[in-house]
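Data first, discussion second: the structure below is written as structure tokens.
Missing here is one protein chain; the remaining ones are kept as they sit in the complex.
Here is subunit A:
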Amino acid sequence: MMTTTASSDSTRLSVIQRLRQIRLGRWCVILIPMLWLAAFFFIPFLVVFKISLAEAMIAVPPYSPLIEWDPSNAYATLKVTFGNYLFLFESRFYLDAYLSSLRIAAVSTFFTLLIGFPIAYLIARSGPTQRTILLALVILPFWTSFLLRVYAWMALLKKNGLVNEALMAIGLIDQPLQILQTDFAVYLGIVYTYLPFMILPLYTTLEKMDMSLIEAAQDLGAKPWRAFCLVTLPLAKPGIIAGCLLVFIPAVGEFVIPALLGGSDTLMIGRVLWDEFFLNRDWPLASAVAIIMLIVLVGPIMFMRNGNKEAM
């Protein structure tokens, strides 16, 4: 009896030890990305937030320090100003830039969804070998530089570019169209660039869907379009939400596409940010612009996340 209890105690101990090891391992797995995020997202965010509370001045760095240390009197003063934020809210220009960014991002996301859904559906319904090839084609553009691809669009869309010449050759237009440096070019650029980010999450949800569900809907009297609306669409909701977030969020802050494809009147917050930083060298105001953009984006993310939870 004694020996058995002793041995069972020792096994229990080793089990506890093993459990501890597992938890330690689990913590490591969580800790490393947490540290990464802290070092490269949270701390920079705090730095940006700090700068946004300062005043611009001609110095290195070009803003007033947050804490002023007076060595002679041995006390510190905390200098905080909300002037940058107030300025943003008072100026019509910044509000317009935010709204215009949101509008361009929303419209682009809508069209990305509209184009991406049929593609994702087609890939999910094709045979295994075809599927691999089609998925590779979706990812293929990533093999060349993003900047290079945007420049390629510039070449395509310019006055004597391929698109204009093709349209004139088939006699649809007699004068080359102004496509480059319009909002249309920006939409085109965003939809083109972010399409894979819409297709991939949509594909994963559609691929998991049981085809007999659609047959069941039809069997119960739903015409194909109704079956799509009542069964396919609700079941694809998690993919739709994930895809829209992946497109919408980076599109709001997009800088390269409006800068290269857009005209001077294409107002997007990314460009405003760039101008404030590098042209006006007003770091505090630029930081405030960035902080507000973050807050603006948190809203839709939370909203969509909640929607996703309901769908599950």
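We adopt the following convention: a residue touches a chain if its C-beta (ideal position, glycine included) is under 8 Å from a C-beta of that chain, and two chains touch if they have at least 3 such contacts; residues count from 1.
Here is the rule we use: contacts and distances are computed from a predicted model.
One chain of the complex is hidden; its UniProt record names it "Spermidine/putrescine import ATP-binding protein PotA", one of "Cytochrome P450", "Transglutaminase N-terminal domain-containing protein", "Spermidine/putrescine import ATP-binding protein PotA" or "Polyamine aminopropyltransferase". Summary of contacts with the chain left out: across A:R26, A:R226 or A:R305, the touching residue is A:R226. The chain omitted from view is touched by exactly one of A:T129, A:S145 or A:S212, namely A:S212.
Remark: the residues of subunit A touching the chain excluded from display are 210, 212-213, 215-223, 226, 230-231, 234-235, 311.
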